[in-house]
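Quick one: the structure is below, questions incoming.
Apart from one protein chain that is not included, each protein chain of the complex appears where it belongs.
Order of writing sets the chain letters: A and B. Residues in each chain are counted from 1.
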Amino acid sequence: MNPISFITQMIRIAVPYLFAASGGVIAERSGVISLSLEGYMLTGAFSATLGAHYSGSAWIGVLCGMLGGLIFGLIHAVASIRYRADQVVTGIAINLLAIGVTRFFLKLAFASSSNSPRIPGFGGDLRWHGFDNPLLWLGLLLVPVLAFLVYRTPYGLRVRAVGEHPEAAKSLGIKASAVQYVAVAISGILAGLGGVFLALDQHQFTDQMTAGRGFIAVAAVIFGRWDPVRAALACLLFAAAETLQIQLQGNQLIPSQFIEMIPYLLTIVALAGVVGRAVPPAALGKAAE
Amino acid sequence: MTGNATVTGNRDDFAIRMEGIDKTFGSVRANRGASLEVRHGEIHALVGENGAGKSTLMKILGGLQKPDAGKMVVNGRDVTGWSTSDAIAAGIGVVHQHFMLVPTLTVAENIVLGMEPRSGLRFDYAKAVAEVEKLSRETGLAVTADSTVSDLSVGEAQRVEILKTLYRGAKILVLDEPTAVLSPPEVKELWGVLRKLRESGGTIVLITHRLDEVIEISDVITVMRAGQTVDRLKTSETTPALIARAMVGRDVVLSSRDEASALGTATQEMPAPPDSETGFHPSDDMTSAIRVNDLVVMGSRNTRAVDGVTFSIRPGEILGIAGVEGNGQSELIEALAGLRPIHSGIMRVNGHDVTTEDVSARRDYGVSHIPEDRHRRGLILDYSISDNLVLGLQGDYSRRGVLNGGHIEENAESKIRKFDIRPPSRELPARALSGGNQQKVVIAREMGRAFSILLASQPTRGVDVGAIEFIHAQLREARADGKAVLLVSAELKEILALADRVAVMYRGKLTKVMPIEEVDEETLGEYMTGTRSESAA
Partner (left out) sequence: MSSRLRENLEEALFPPIVALLVALICGDLLIMSYGQSPATVYRLLLEGTWGNAYGFGQVLYKATTLIFTGLAVSLGIRAGLFNVGAESQLAAGGFLAALLGLGLSPHMPGIVAIVLCLIAAMIGGGIVGAIPGWLKVKYGAHEVIVTIMLNFVVLALLNYIVAAKLHVPETLHTPEIHNGAIPRLDAFIQAFHGSAANLTIIVALIAAALTWVYLFRSRRGYELRAVGLQPEAAEYGGVSVGATWMRAMILSGAIAGLGGVNYVLGYKSYYEEGFAGGSGFLGIAVALVGRNHPVGVVLAALFFATLSQGGLAIHAFVPKQMVEVLQGVVILAVAMSVPEVRAALRRARKPVAA
């Protein structure tokens, strides 16, 4: 196994996770449960495809993808903050909705139930192993940016305060619900970008192309204990396992299904506190008024 | 400025003037025409029993609640119904009874939250730390700016709360029960800080019900009772007894046995205690229905909420526990009911050691329990009256795992009739009943079955006068039937009217146990507020 090809492949696999998990971190730190990352990714991928297809520009696709993720993020925000709906239910509903909406409009726009035509995208030069994709660099850059946002800006401080103790934040005149709206909107955009990466990297949209990556991102958020850097490391770890599975294929040392389980098993173990308890933000799931 | 507080004065001198404040939550009228006048540069104590409406009045002042009616003026400006941010901007700082601190953030982060020092996009944490340290030095409120709040002691956490308000330039500081969680040296330290703030021109409103503290620190006292402002006193001209009387109401007659019977609707004779004397016989194990030895119960924050309590109650006796709330009464009752683990000590019921038994087993040994919070523990609000009447007895009302609907309905019909629960429709959810009728459901369940010991915690809280009389009559009847009753109440009046012996609980200990004949309210008040203490036998 070639270490360079291992690392490059791992990073390519990790980037969508990095985007989505970053979105998950900021939303959950503000106290809003984010099981809807999968849905944001899928709409992001599809909107990017629409944008790139009709404009002929990958960058317009990026913007459209961000918008798609944002819209679904706002649906989640309105349902769970304004209407105080159960955040687990809305999250799952958004995932179902995203599958339905993308399929319906895939059929409407491209008269196909499986995939879009080839669209403009990024990368593709084999010598670069995908590193000529600007979104890949954006995804890697996102980790320090998010860590800065969460730990080094006034907004980040407020996010952390609202997710832990919204009443305390409110008693100081902070509009806790506004903090949450912004956080969920950011999470929609970021996870949407994760989907954009997939679509533009593969130069097309395929039905359910996110294939559970949003849930791996959820696992990374929890395994990373709601910390941007640790969550990013979790993404890399999960991506490494996947890369191993791909590169070992044919060589049936460990069945692929067992490698698939790794992120989820690790997350369960982390939640049960077998090695250092993963403690969620104290007010997670409670909408601030 | 200091020392010359007068009760009357130029209206413009007032830092705060609140008049005719009304505030209703659901069916509870927390404030009715309450008023408060605080002059610049004074330490003003706001006292009253639990539920007198002090905290609500201060929440209105701090902008967390809007008044239904009334007017409030701060520094000469009409600010009725303002918001939290308005109040902060106008220099009002509220230190809540339950700390409003984010445990995962540092001291400096908590203090600057909402008005963070910035450099560019960045939150300038170093500057925040520097500013907090400077403020800490200036005010003498010692904190470590960089430590995480969850690691702080209660005293430190409170200093952080005060610094939070001062960082926002507070000139008027409101402290809600600040000493409830402090150790005596921390209290002394707090007084030092408050005096210093007063010297530098600050105004302080202190909510408390510890009268020794009021006398020690305040200049002027406002007394609230049942949502209204009932008295305004100059501290130098009053005594704890006078304040206590104003808090409880002037109509209380000390040692009110005769009035007690008059209070009840039932005109039955006062049952004579089975023993001719009401004295305490620690050695007399055989005759006590419940006996507790050196009980220790841990509270939240891992403190000893109940710290070595010993008592016994004989059949046909009511032991009343008086005391300011938060001195371990709730933990004591929960531990006796089996809802909170007993850390050490022994509890016996009719001679059986039940220290390690669970709730159901204790119930089977004859322990009934009227919990202090019927909405949280005593009732399942969405269950019907019928279903609530068998809560805890569901095993007795089922056969081979299937509920016996017929028995449950019969039980409901008879209890509704016997305990006069209104409206008398057993299918109604408990939520739909008035407070008094909800409590009747609890009482019907707990006292309408075979039992020998009753743990009654705040049995008449939040119920109407008619229900109070009914509940008191029930408790007397239980005594006449030879039941042992442990009565915890924040209403001194209630204890005086019902108990055969009175124990005072202060900081987890029973500081005094005395027969009702020897009780006078003044001494009781002194024990309750910690001005006097004596280890109980």
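Note that in this section contacts are C-beta pairs under 8 Å (C-beta built on N, C-alpha and C of every residue); 3 or more make two chains touch, one makes a residue touch a chain.
Since we're looking at a predicted model, the values are computed, not measured.
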item: Residue touching the undisplayed chain, where the options are B:140, B:351 or B:395; value: B:395
item: Which residue of A:97, A:140, A:182 or A:282 touches the chain not shown here; value: A:97
item: Touching the absent chain when the full complex is considered, from B:115, B:154, B:339 or B:473; value: B:339
item: Full-complex contact with the absent chain, from B:53, B:378 or B:459; value: B:378
item: Which residue of A:10, A:41, A:198 or A:218 touches the chain not shown here; value: A:218
item: Touching residue (missing chain; options A:131, A:148 or A:264); value: A:264
item: On subunit A, residues whose C-beta touches the chain left out of the figure; value: 33, 35, 75, 79, 83-86, 88-90, 92-101, 103-104, 106-108, 113, 212, 215, 218-219, 222, 255, 257-258, 260-261, 263-265, 267-268, 271-273, 280
item: On subunit B, residues whose C-beta touches the chain left out of the figure; value: 27, 337, 339, 358-360, 363, 369, 371, 376-384, 387, 391-392, 394-395, 397-398, 401-403, 405, 422-423, 425, 427-429, 431-434, 436-437, 464, 466-467
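Here is the rule we use: only the chains that are shown with their structure count from here on.
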item: Subunit A contact footprint on subunit B (complex, rising order); value: 62, 64, 83-85, 88, 94, 96, 100-105, 109-110, 113-114, 116, 118, 121-123, 125, 164, 168
item: Touch list for subunit A against partner subunit B, complex; value: 152-154, 156-158, 160-161, 164-165, 167-174, 282
